[in-house]
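Presenting chain A:
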Amino acid sequence: MSRFLAMGGYAGSVWPSMALTFGIIAWNIIAARRSLRSALAEARRRARIGDDP
Partner candidate 1 sequence: MDWTWFHRFGSPPHLYRLAGTLVPWFAWPAAILIAAGLYGGLVLAPPDYQQGDGFRIIYVHAPSAWLSLMAYTMMAVTAAIGLIWRMKAAHAVAASCAPVGAWFTVAALGTGMLWGKPMWGTYWAWDPRLTAELVLLFLYLGYIGLRSAIEDPQRADRASAVLAIVGVINVPIVRYSVEWWNSIHQAPSVMKFGKPSISWPMLTPLLIMFVGFTLLFAALVLVRVRAEILRRERQARWVTEMVTQ
Partner candidate 2 sequence: MSGAWQAARLVIERDLRLAFRNRAQLLHPLLFFAIVTTLFPLALSPEPSRLRDVAPGVLWVAALLASLLAIEFLFRDDAQDGTLEQYALSGQSLTWLLFAKTLSHWLLTGLPLALMSPVAAYGLGVAVEAVPGIIASITLGTIALSLLGAVTAGLTLGIRRGGAMLSLLTLPLAVPLLIFGAQATARAIAGEPVAGPMYLLAAFVVLGLTLAPLAAAAAVRISLE
């Protein structure tokens, strides 16, 4: 296991690369879902305002 983590001496490059990429993927998933949720909330708010003119 520790040999796997050492990555043949390239641990300092390989693991930060993985962390960066999967961090960006995670952020993109969060951001996309957040954007959909806020758009839905906005639509709901507008629909409510439209109901009682």
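Here is how the candidates were picked: all candidates are chains of the complex that A comes from, given by their letters.
Please note the rule applied: contacts are C-beta pairs under 8 Å (C-beta built on N, C-alpha and C of every residue); 3 or more make two chains touch, one makes a residue touch a chain; residues count from 1.
It should be emphasised that the depicted structure is a prediction, and the values quoted were computed from it without experimental measurement.
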Neighbour of chain A by the touch rule, complex-wide, chosen among 1 or 2: 1
Parts of chain A lying in touch with candidate 1, wherever the complex brings them together: 4, 7-10, 12-14, 16-18, 20-22, 24-25, 27-29, 31-33, 35-36, 38-40, 42-44, 46-48, 50-51
